[in-house]
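Presenting chain A:
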Amino acid sequence: MLTVILILVKGLITAVLLLSAFGLMTWVERKVLARFQFRPGPNRLGPAGVMQFVADGLKLVFKEEIIPTAADRVVYLMAPFISLTAAIVAFAVIPWGPPIHIFGQTVSMEIGGPNIGILFVFAVTSLGVYGLILGGWASANKYSLLGGLRSTAQIISYELAMGLAVTGVLLAAGSADLNTIVAKQYHLWFIVPQIVGFIIYLITMVAETNRTPFDLPEAENELVAGYHTEYTGLKWAMYMMAEYINMITVSGLATTLFLGGWHGPWLPPEIWFLIKVAAFMYFFIWLRATLPRLRYDRLMAFGWKVLLPVALLNTLATAVWVAVAR
Partner candidate 1 sequence: MVPIGDYLVLSAVLFVIGGVGVLVRRNPLQMFMAVELMWNAVNLTFVAFARQYLDMAGHIFVFLVITVAAAEVAIGLAIIVMVFRKREHVDVDDLSLMKG
Partner candidate 2 sequence: MLSTVVFWIAAALAVSGAIGVVATRNPVHTALSLVLTMLSLGVLFLLLHAEFLAVVEVLVYAGAVMVLFLFVVTLLMAGVKPPKEEHHLRLAYQTLIAGLFGLILFVLVLHSMTGAGWVGTLASPGAGSFGSIASFGTALFTRYLLPFELTAVVLLVAVIGVVVLGREQE
């Protein structure tokens, strides 16, 4: 019974933290993008414009909800929920600190999933794809449908390379449990032996979250806005929440798999975890400010013809090395 209560409490704290991080991220992104472009960014509401997020949230809540007449109502209303739920649930297995001792119990800083850690994240992000394709279809709009299908095809293509890049780490660590993987990085972070895997993971991480340079399916001058064209108000906000929380989740996963999780010299481990995740988020914004967009067919060709073979070779090399070294 105590286990169940602990899981519920940890889940609640994680969900609240993720949603607050979303709010913070919108402000950070606008400010950093503005700085990259030599302009001030939001600076009217609150100190340095921090309250902009609150104002945006209130605006979205009070916005008029327009639902297309020909839309399939149940699926239309369900799709953003699926995206958001998958994004939040995927964070459940990422340990953001070493096990702590409360009330004489050892509580590990993740919600569950003993020995299938990484696979759980992949399974749940695969389910998040449904939010895109159903949103695109339920909007009864050709451009939404095409945008949704494009986004979905891009995500499931890059999922393969991501899985193979992570398999290299799995082989090097000998376990799929994220706690074990973090523990094995005590002496050497996995970014050093798995540098190829890390680079592949970085690229696929950006493609998985539909961020620039892989955001053709939702760019404004392409298919209007892709799968979320017909969504207004809170439902659109849910799609945005899902996107940012996905970014946080893949950053958290990158930290855990390649940058040693919560290991670090003299700061508390949770702070180290935050710093590393923040570094990845800055990387996302940096890419958005700097790189042009990839055309969709070149994007898919890159994923299948370049990343997938390289990831396969990396997995093969890691497997050979592990087999020889044991």
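Quick note on selection: all candidates are chains of the complex that A comes from, given by their letters.
Quick note on the criterion: a contact is a pair of C-beta atoms (placed from the backbone, for glycine too) under 8 Å apart; a residue touches a chain by one contact, two chains touch by 3 or more; residues count from 1.
Note that the coordinates shown come from a computational prediction; the quantities given were computed from them, not determined experimentally.
> Number, please: which of 1 or 2 touches chain A in the complex?
The candidate that touches chain A in this complex is 2.
> Considering the complex alone, what residue numbers of chain A touch candidate 2?
Touch residues, chain A against candidate 2: 4, 72, 75, 114-116, 119-120, 122-124, 126-127, 129-130, 133-134, 136-137, 145, 149, 152-153, 156, 176.
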